[in-house]
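Missing here: one protein chain of the complex. Every other protein chain is in place.
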Amino acid sequence: MTSIRKRSKKAGLAPGTLIHMGRDKAGATRVDMVFYDETHLEKHPVGTLDQCLIKKGAPGVTWVNVEGLSDLEVLRHFGSCYGIHPLVLEDILATDQRPKAADYGEYLYVVLKMIALDEESAEIKSEQVSLVLGRNYLISFQEGLEGDVFEQVRARLANEKARLRAMGPDLLLHALLDVIVDHYFLVLEQLADRIEDIEDELIDNPTTATVQAIYGLKRQLLFLHKVFWPLREVVSSLQRRDSQLIQDTTVIYLRDLYDHTVQVLDTLETLREMLSGMLDIYLSSVSNRLNEVMKVLTIIATIFMPLSFIAGWYGMNFKAMPELDWPYGYPAVFVLCLTIAGGMLVYFKKKRWL
Amino acid sequence: MTSIRKRSKKAGLAPGTLIHMGRDKAGATRVDMVFYDETHLEKHPVGTLDQCLIKKGAPGVTWVNVEGLSDLEVLRHFGSCYGIHPLVLEDILATDQRPKAADYGEYLYVVLKMIALDEESAEIKSEQVSLVLGRNYLISFQEGLEGDVFEQVRARLANEKARLRAMGPDLLLHALLDVIVDHYFLVLEQLADRIEDIEDELIDNPTTATVQAIYGLKRQLLFLHKVFWPLREVVSSLQRRDSQLIQDTTVIYLRDLYDHTVQVLDTLETLREMLSGMLDIYLSSVSNRLNEVMKVLTIIATIFMPLSFIAGWYGMNFKAMPELDWPYGYPAVFVLCLTIAGGMLVYFKKKRWL
Amino acid sequence: MTSIRKRSKKAGLAPGTLIHMGRDKAGATRVDMVFYDETHLEKHPVGTLDQCLIKKGAPGVTWVNVEGLSDLEVLRHFGSCYGIHPLVLEDILATDQRPKAADYGEYLYVVLKMIALDEESAEIKSEQVSLVLGRNYLISFQEGLEGDVFEQVRARLANEKARLRAMGPDLLLHALLDVIVDHYFLVLEQLADRIEDIEDELIDNPTTATVQAIYGLKRQLLFLHKVFWPLREVVSSLQRRDSQLIQDTTVIYLRDLYDHTVQVLDTLETLREMLSGMLDIYLSSVSNRLNEVMKVLTIIATIFMPLSFIAGWYGMNFKAMPELDWPYGYPAVFVLCLTIAGGMLVYFKKKRWL
Amino acid sequence: MTSIRKRSKKAGLAPGTLIHMGRDKAGATRVDMVFYDETHLEKHPVGTLDQCLIKKGAPGVTWVNVEGLSDLEVLRHFGSCYGIHPLVLEDILATDQRPKAADYGEYLYVVLKMIALDEESAEIKSEQVSLVLGRNYLISFQEGLEGDVFEQVRARLANEKARLRAMGPDLLLHALLDVIVDHYFLVLEQLADRIEDIEDELIDNPTTATVQAIYGLKRQLLFLHKVFWPLREVVSSLQRRDSQLIQDTTVIYLRDLYDHTVQVLDTLETLREMLSGMLDIYLSSVSNRLNEVMKVLTIIATIFMPLSFIAGWYGMNFKAMPELDWPYGYPAVFVLCLTIAGGMLVYFKKKRWL
Partner (left out) sequence: MTSIRKRSKKAGLAPGTLIHMGRDKAGATRVDMVFYDETHLEKHPVGTLDQCLIKKGAPGVTWVNVEGLSDLEVLRHFGSCYGIHPLVLEDILATDQRPKAADYGEYLYVVLKMIALDEESAEIKSEQVSLVLGRNYLISFQEGLEGDVFEQVRARLANEKARLRAMGPDLLLHALLDVIVDHYFLVLEQLADRIEDIEDELIDNPTTATVQAIYGLKRQLLFLHKVFWPLREVVSSLQRRDSQLIQDTTVIYLRDLYDHTVQVLDTLETLREMLSGMLDIYLSSVSNRLNEVMKVLTIIATIFMPLSFIAGWYGMNFKAMPELDWPYGYPAVFVLCLTIAGGMLVYFKKKRWL
């Protein structure tokens, strides 16, 4: 629900007004920078932002990573250095953006959600990641809530002499997107485990808590679908894009990434249909148990009501009840009751209620 | 339902016949006018409409706002001054229009709904807003029911030296649309709050009133979907439009606005799916409670029916019932009853009914 | 269901064979004719059809209206005079046509359904209307069952010096279509009233009759959807058509008409979703009432079964039942019964069953 | 289900291998031939197939009809005489083809299903019909199970001097398709009758047999939809086709046929929605009757349980029960019981359970 909350803060402001709408304003904004080409690799944190970090047209690739969005000055700096449009800066800060890719000629703006599953609360946490791809640079903006997911990419940049180092910032863009999409697989796997647990519970001992757990998962999958569906479109548009910022050699990697996103959506869809099936099984098992309960009640009532009536009958105080005086009256009633009870049991057996 | 009502008033009239179909004919029609360019800003109400307010081709932007549609003369004035087609004038008056944008070459006609949530009745009120964008003017028509939503835009025009003042009436059009779309966010937020309240109620103490509240909300969201879906199309068409009335620099703002409308629809969809899930939870909890009730009944009946039968049995008045004379007959029956009751309880325990 | 019936009459006949498939063969076929241009207006019924009524290329507009389709000679006359294809004549007679528009170069053939709601039986009556638009004429064919819906258009032709008179038969086509679409609004309004009545009934006292009424309305809306959906396509194709028979000045009116058809479909959709919601409310209220009934039963049984057992217990005829002889035995049992009953009530209170 | 069965017979064979997969291999293969042009008409059965029946480019139209597909030699003959591709021959024999049309340049191959409703078993029987349209010939292949549906076309060819005789084999193709589509109308009509019967049953006395009948019909309509939907596509593609084998004058007839197919689909859809509605009515009436049953039970129990308790109470054998000795004790208890029963009845009346 949180995503519904935020937007109204800005209602009525001029577009382009910079307001940070993230949850955690506390953390400081950290900027670090990696410069690499085939032969060199430099990494260092960035302290002051008094001059532009990247020169236009300089060789090699510069990757600037910004964690934490509370310091609006940092954003303004990037805005003025690289000619980023105020609306883009606004979008970077507005952490409830729908994933999208927009080509501004000089640079390409991609915004998407990174997700993780909180182990304890079993809730899905999401964080907005904005990527600005220029001709020789890539700037990534993270909300800075959930640890650094890009560490794996940094490791690959350091170790490997191969492709990522030899090519432009567009392949770096692919690498970052790839890491993020892989995280969706991880979360879906954890959800699949929980779905299997609930499935076992459903057969052993279904309760209302089971239904609520199913709905909780349904809502999480719905949320994932909402954030992932446009991400698929983003990757699809990148792969098709004739943007000059994306080289032909990179397109093949983006196509591969696109296949991954389709697989994520397939998995999502499978999990959703499994949950729907589970709800139907739950409902049918509830109505089955109702049937069982009612059968027990009916069998008991059908056997004992006639018997009770017979016992009540011979408890009447009429003066003239000849049976009461018969010597075999009592055993005869006993046999009668046994016959009735036995007949009922045979009847229920035939009706398959027993 | 009100929107279904109105149309039949006009059945059979020639198209272009001007009839006001709004709810509130009482309020007078107020016209006011803002003229601005980068250096000047003039605002004043307009008393008499004896001559055309805006000159063709004059520099600067003129914004004429009309509140209240009861005075048909005002409309005819605008019709004859700016060459607005009679069908457009008819649409402005017919306050049950579906949101749409139509390019008439000389001017662009946009009609849409503004909404607000009545605090007390919790009903959604909607008001039709028509916008006519010319080369150097923008005329806005409001039904004048719900206060002036455009005050925020007037404030921005006054304070800010920046973009809105420096550019043409197409950016003013964007500003007005933006304010209206933001109001949808506000209303959705309030509805989301009410949905959360109902959700708590659903778990604590669900009643038929809860179901009716869910259906009330469902219908409101349905209504919002019906009025907002075409609005999204309107914004989408404006953003793509090669209309000469919309400048390239404005398109980027309209694209941003389009992203907002997609987000509104996403939120709407999420709320609708939440409500569907709540109905399912309600139904499954009702059938669960039925199960519980039936279990209690069955347990009681299954324990007491055999016991009552035994008590009735020894209440029979047969002469010859040897048990009645046994010294330990009474305690034996007591033990028998305890055994039956205990056995039943063990049976129900095993069946997990207790 | 009637529309399913008719087609098989023709199975196996050569296409183009003229057979009237309407319901009412009794009524005679009436033909009348209106000739008009900006200055003149002539109206008269047509007695004999021995020569062609309209000359090719003559100035002014001729509108021939045919009511009743039982006289096949009349149709053959029009076929031979204006070169109307036998398949079109067949379609005019086959009164179960799906609404469609077909351009035959020399003329444009439009077929659609006019509807009305029978006040007494609350059933929707429909009548097929065929329109043949030529360069300077329009021929309209009605089944002639339900009164003359085109009277309004005749009145406009008579009174008004304005547009309709000054322009070609394509605007007359628009006028006739407009009247027909307006009738859909009227019928939908009446259905909306009935839906609101049923809604009140649903809350006050829902019965199986309510469900059947809901399904009756559902089926009517389904029928309307089936006949209106292709009509929307017809209007859409007319509005987009580059047919030389439709002038540019008329297109703007057709676009307006198209907006109306979209509104009719919106309203239809809203009514259908309201009915679906009502069914869900009905079902949830039925299961709620079942719950209530079961609670009453369970409460009664749970209180009186133990009490009855106690009373039965002390009705046993054992010789040795010490309690029977105690002086306070009877009041003690009385207190015991009160305690049990009270305890049960407290228990049900706590379970919110009371 | 039969259509699912057949395909696996061929798994692993080379494509183009001729195997007959029909149900009835017994019937002999009969070939007959009609030659016609505007002036002549010849008909005769064909005994031996030692030479090619039709000469390329000969004037007039030759229609060869093959009934029964068990004789593979016949097919090979047509394959070699007219250059029909082995895959087409394979398709003609494989009687589980999806309706389709394929243009092979020299000839056009159309395959579709003809249906009929077995009067006794109320099952839909289907038979595959393959049509090969050449420049001056048409070859039709029927499975030969269900009588000859093309008799009507032969009659038209004989009697009528008009269109069919004067034109090419493409109009003959239309005639055959038209007859087949008309048969769908006939079957739908019969199904509609049965649906109405079941509807009456549903209101009078719904049983589980009713539900099974509804599902049987649902499955039949599903089957019809599956075979008719691609048939619609076939006709649509023929009508749009720029195949040189179909002349412009024929296209108008095919368009008319296409309208028929759309109507068949509309009718199918209507019947399906009627069945869905009937199921909902059935379910709601079942749960209503459950409610009724439970009300009767609850009323009986609520009245007689307290009364039985009172009777049991005064059947206790306590020594000291003062009421038993009161002279008006018995009538007082009688009045008490009447009061309780009356009070309950009033309560149920107020709750509208009676």
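Think of it as A, B, C and D in the order they're written, each chain with its own count starting at 1.
Here is the rule we go by: a contact is a pair of C-beta atoms (placed from the backbone, for glycine too) under 8 Å apart; a residue touches a chain by one contact, two chains touch by 3 or more.
Not measured: the values here are computed from a predicted model.
Chemist: Among the chains present in the display, which ones are touched by the chain that isn't there?
Modeler: A, D
Chemist: Tell me which residue among A:78, A:107, A:137 or A:253 touches the hidden chain in the full complex.
Modeler: A:253
Chemist: If I consider the whole complex, including the chain that's not displayed, which of D:19, D:296 or D:335 touches that chain?
Modeler: That would be D:296, which touches the missing chain.
Chemist: Just to verify: which one of A:17, A:80, A:287 or A:339 makes contact with the chain not shown?
Modeler: Final answer for the missing-chain contact: A:287.
Chemist: Could you list which residues of subunit A touch the chain missing from the display?
Modeler: Given the touch definition above, subunit A has residues 152, 156, 160, 162-164, 174-175, 178-179, 182-183, 185-186, 188-189, 192, 196, 203, 252-253, 255-257, 259-260, 262-263, 266-267, 269-271, 273-274, 277, 280-281, 284-285, 287-288, 290-291, 294-295, 297-298, 301-302, 305-306, 308-309, 312-313, 315-321, 352-353 touching the missing chain.
Chemist: What is the set of subunit D residues that contact the non-displayed chain in the whole complex?
Modeler: 1, 3-5, 7-8, 10-12, 14-16, 85, 87, 91, 96-98, 100, 102, 205, 208, 211-212, 215, 218-219, 222-223, 226, 279, 282-283, 286-287, 289-290, 293-294, 296-297, 300-301, 304-305, 307-308, 311-312, 314-317, 321, 323-325, 327, 329-330, 333
Throughout what follows, only the chains that are shown with their structure count from here on.
Chemist: Any chains in contact with both subunit A and subunit C?
Modeler: Per touch definition, common to subunit A and subunit C: B.
Chemist: Please compute the C-alpha centroid of subunit B, do the same for subunit C, then give the distance between them in whole Å.
Modeler: 26
Chemist: Could you put a whole-Å number on the gap between the CA centroids of subunit B and subunit D?
Modeler: So the centre of subunit B lies 43 Å away from the centre of subunit D.
Chemist: For subunit D, jot down the residues that touch at least 2 other chains.
Modeler: 315
Chemist: Among line, ring, star, complete and other, which one matches the pattern of chain touches?
Modeler: line
Chemist: Which chains touch which?
Modeler: Contact pairs between chains: A-B, B-C, C-D.
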